[in-house]
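A single protein chain has been omitted; all remaining protein chains appear in their positions.
Letters are used for the chains, namely A, B and C, taken in the order the chains are written, and counting of residues starts over at 1 for each.
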Amino acid sequence: MPDISVTVAGIKFRNPLLLASGILDENGYTIKRILDEGAGGAVTKSIGTDERSGYFPPVVVPLDDGLLNAVGLPNPGIKEFGSEMKIALEAGKPVIGSVFASNSEDFLNLCSAMESYGAYAVELNLSCPHVKGFGSEVGSDPDLVEEIIHSLKSKIRIPVFAKLSPNVTDINQIAEAASECDAFVLINTVRGMSIDITARKPVLSNRVGGLSGRAVKPVGIRAVWDVFENFDKPIFGVGGIENAQDVVEYFMAGASAVQIGTAIHSQGRGVFRKIESELADFMEAEGFNSMVEMRGLAH
Amino acid sequence: MPDISVTVAGIKFRNPLLLASGILDENGYTIKRILDEGAGGAVTKSIGTDERSGYFPPVVVPLDDGLLNAVGLPNPGIKEFGSEMKIALEAGKPVIGSVFASNSEDFLNLCSAMESYGAYAVELNLSCPHVKGFGSEVGSDPDLVEEIIHSLKSKIRIPVFAKLSPNVTDINQIAEAASECDAFVLINTVRGMSIDITARKPVLSNRVGGLSGRAVKPVGIRAVWDVFENFDKPIFGVGGIENAQDVVEYFMAGASAVQIGTAIHSQGRGVFRKIESELADFMEAEGFNSMVEMRGLAH
Amino acid sequence: MRHSEIIEIKAASRSSVTLFFEDDTDILPGQFLMIWAPGVGEIPISLSHTGKRKGITIKPYGKTSSFLCSLKKGDRIYFRGPYGRPFSVESGRRLIIGGGTGLASLYSLIDSESTVISSARTADELLFRNNFKCKRNIEVTDDGSAGIKGFPVDALRSINPDSHAVAYICGPEMMMYSVYNYLKDFNLELQFSLERMMKCGIGICDSCSIGGFQLCRDGPTFFKDEIPLLVEFGITRTTESGRRYSMK
Partner (left out) sequence: MRHSEIIEIKAASRSSVTLFFEDDTDILPGQFLMIWAPGVGEIPISLSHTGKRKGITIKPYGKTSSFLCSLKKGDRIYFRGPYGRPFSVESGRRLIIGGGTGLASLYSLIDSESTVISSARTADELLFRNNFKCKRNIEVTDDGSAGIKGFPVDALRSINPDSHAVAYICGPEMMMYSVYNYLKDFNLELQFSLERMMKCGIGICDSCSIGGFQLCRDGPTFFKDEIPLLVEFGITRTTESGRRYSMK
C-alpha cells in the first residue's frame, strides 16, 4: 500500500486532502463530521474580529463547471468561534484556523486567539475577491502583506500559511512579500460575475463573486507551478480538485498537500474518501510509494 | 424582425458576432469563408513586425469546458500579411487588424500598414498571456499603454481598439491608461496550465498558456461590467460565448458587440449563423427591437 | 436560473398565498426550490402542489417572502432546484402534522385516509382550511381561536398514533422536537421535514447544518432513527453569521 500521508510545516496529515476554507466549515459539528468522514484536515471558514452576517442570498450561482459565490465572509467573530473549534478538534485531526483582517494588529489578535483555541496553524485569507477592505484588497498590496506576516512570525508559534489570490498581475511578487510564511495556499477564487438575462440582473446580491471548481483548475495549477519554481516552501494546492488525477496534477506542479471545496457540491462529503482510495490506486499503478515523490515532478 | 445590426466606433456590423483574434484568422481564405458563412466581422490573428513560427505543438489542450492554448503568436510579419487582408476583405464585411508589439514605434508601423491594407480598425493585443515581451507584459504597464495609444491616435485615422487582459490586479487602471482608444476589447485568455500526470510533463510546449471558452465567461462578464461602470466607451465582449444567451449576457453587462473564438472548436464555423438566429428569437420573445436596447441593462 | 410565469394565485390563509406555475421538472413531495426575487433575495420554498402544474405556498414574513406574496398573475418567478431529499411515500394510513407554513410541504401527501393535525397561531393563519379531504382534521391554535388551544402534541393525545403507518411532520423546530419526543416510542415510522436558515441550498455554505448534516442536501427529510444523530436538533442553531445560540 502506498503511503498517502503528508507532513507540511511540521503538521502530519493522514491524507493530503484538506477541507478548503469557506465550504462547510463554519459550524464545528460540520467540520468534525467531514474529518470523521475522511478529510485529512480542515481549514475553517475565514473568521474576523467582529460578527458579520455576510451578504443576502443569492450568495451562490451553480454553473456547469463550478460555482460563483459571494458569501461575504459571514462569521460569528473570533470570540464566539472558540466553541466551534473545540467541537471540530474532537475529531483528533488537524484543524487550521483561517482569518481575515485589514491590518496587522487585527491579524495578530485573530491568530493569537486561534492559537489559544488549539488550531494547528493559521491561514491568512489575503485573497477573498468580493469583500471591500479585506481579502484580495489586502493581499494585492505587497508592503502590507510583508508587514502582516513579519509581525505575526515573531509572536505566533503555530505555522502561518498565506492564502494568495490569482487576481493579481504577478503572483510571484505577492509570494515574495509573503515569503516569511510557513506555507503558501494557492489559489482563492477568480473574480467573476453572472447575469440572469430574463431577470436582467446580476444573480449574486453582491453582483461580483469568486469563481471556483473545475473552471479554475488550470489557473490554480499554473499558480502552484510558478510559486514552486521561485520559492522553496510548502504549497497547498486549491482549485477545482475533483478526483485523484487532479490531486496528482497539483502535486506534480509543486503542491505538498491540497484543499478541496467545490467538489463537495458535485459529489457530497464523500469526495474525500473517494479520492483517497483513487489516489492509492493511481500510485500503485504508476509505481509511487509516497506523495512526496510526486511533488514538483513535472518541472 | 428585431434588428441585430450594431454600429461600433462608426463601423456598421450586420450582426454583433465577430470572429475573435487568433482563431481561424491567419489565412485570408479562412477569414473570407467565416465572413461568408455568417460572422458580422472578423479580427485577424495578431500580427507583428517580423515573421514568427510560434511554438512547437502541442499548442492547444482541449478541456471539457474550454481550451488552453499557447500558440505563440505565429504570424508571417506585417509585410506579408497584406495579401491575406486583400483576400479577407473580398467578403465585403469589416475586417479588423490585430497587432502586437513591444513599443509604440512598432505599434505605429503595424497600424499604418493595417490601415493601408484596408482594415476597418486596428485592435491592439495588449493581453496575450504567453509570449515574453509582448501582449500582457506590455498591457500590464499603464504608462506604456498610455504612450502607445496616445501616439497612435494622432496618426492613425481608423478606430483603435484596446484588447485588455484579465490577468491584472485592477483592470480599470489599465482601461484608464488606454482610455484614448475608440473601444475596449475584453477579455483575452486567462493564464493557466495543464499537466499530463502519466507523462509527468506540462502538455503545452510553452508550459503556460491561456484559458478560453465556457470556463472564463464569468471572468469576461465581470470585466465588461466593471469597465462599463467606469468608462463611456464601446466594448467588445469576448470569452466563452457559445449561444445567444451568452451574447445577451455580455450586452446586459455592457458590451456593444461580441467576439467568438473557442465556440468554433465545439460547434464549428456554423456557430455564427446558429447564434444569429437564436438571437433574433430571443429578442422577439423578450420584446427587444434592437441590440443597443440591451446594452448595460443589468446595471 | 429557470423561470416561469405565475398562472394563478389563490389565498391559502388570511395572509398566505399559493402561486401556481407550470414547469416540466419532476419535483417530489418534501423537495424545495430556491426562489429568487431579483434585487430582493432568495429563499427556499417547498412545493405544496407537485405535478406538472406546480404550486408554492408562502407566508409574508421577511422581505423576500413578502415580495413574493405581492406578485401578480403573469409575473415571473425565478428559481433553481429541485433540491433536497424528498419524503419517502409509504403505504398505509398517514398522520400528517403541519405547523404554520409547514403544512405546505405536506399538502400533497394528504389522502382521504389521513389524519391531519394543522396548527397555527390563530384561526385565520391555518393553511388550506377546508381545502383538503381527509379522514380526520384536528385544528390547533395557540390562542384557541379554532380547534384545540395549544400545540400539536396536545392534539396527539386525542388520537392513537399506532393506528397509523407513518407520520409526516413539518413546522417550527421546537414543535417538531416536542412531537419527536412524544412519538418516538410508538411504532409508526416518522419523517420530519426540518427547517433552518438556508443560504446556498446546495450543501456548501454550512448555514443550514445540524449536527454535521446539511439540511438542504442530506435533508430536509429525516427519518426517526436519524434524529438522534442530529445532535443540535431542538438544542442549538446558528444565525446568519454562524453564531451559535441555544433554542431553549
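Rule of thumb we're sticking to: contacts are C-beta pairs under 8 Å (C-beta built on N, C-alpha and C of every residue); 3 or more make two chains touch, one makes a residue touch a chain.
What you see is a predicted model, and the numbers here were worked out from it, not measured in a lab.
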Visible contact partners (per top-of-document touch definition) of the missing chain: B
Residue among B:A9, B:V43 or B:V71 touching the omitted chain: B:V71
Which of B:K45, B:K93, B:R191 or B:R295 contacts the chain that the document leaves out: B:K45
Sole residue of B:E80, B:E105, B:E229 or B:E293 that reaches the chain not shown, by the stated touch rule: B:E80
Option touching the unshown chain, where B:R33, B:K153, B:K274 or B:H299 are the choices: B:R33
Options B:V208, B:I264 or B:M294, residue touching the unrepresented chain: B:I264
Interface with the undisplayed chain - residues on subunit B: 23-27, 29-30, 32-34, 36, 45, 51-54, 56-60, 62, 67, 69, 71, 74-77, 80, 83-84, 196, 198-201, 203, 205, 261-262, 264-265, 268
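Here is the rule we use: only the chains that are shown with their structure count from here on.
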Connected chain clusters in the absence of subunit A: B | C
Label of the chain whose CA centroid is most distant from the centroid of subunit C: B
Geometric centre distance via CA averages, subunit B-subunit A, whole Å: 33
Gap in Å, rounded to a whole number, between the CA centres of subunit C and subunit B: 51
Subunit A residues counted as touching two or more neighbouring chains: 198, 200-201
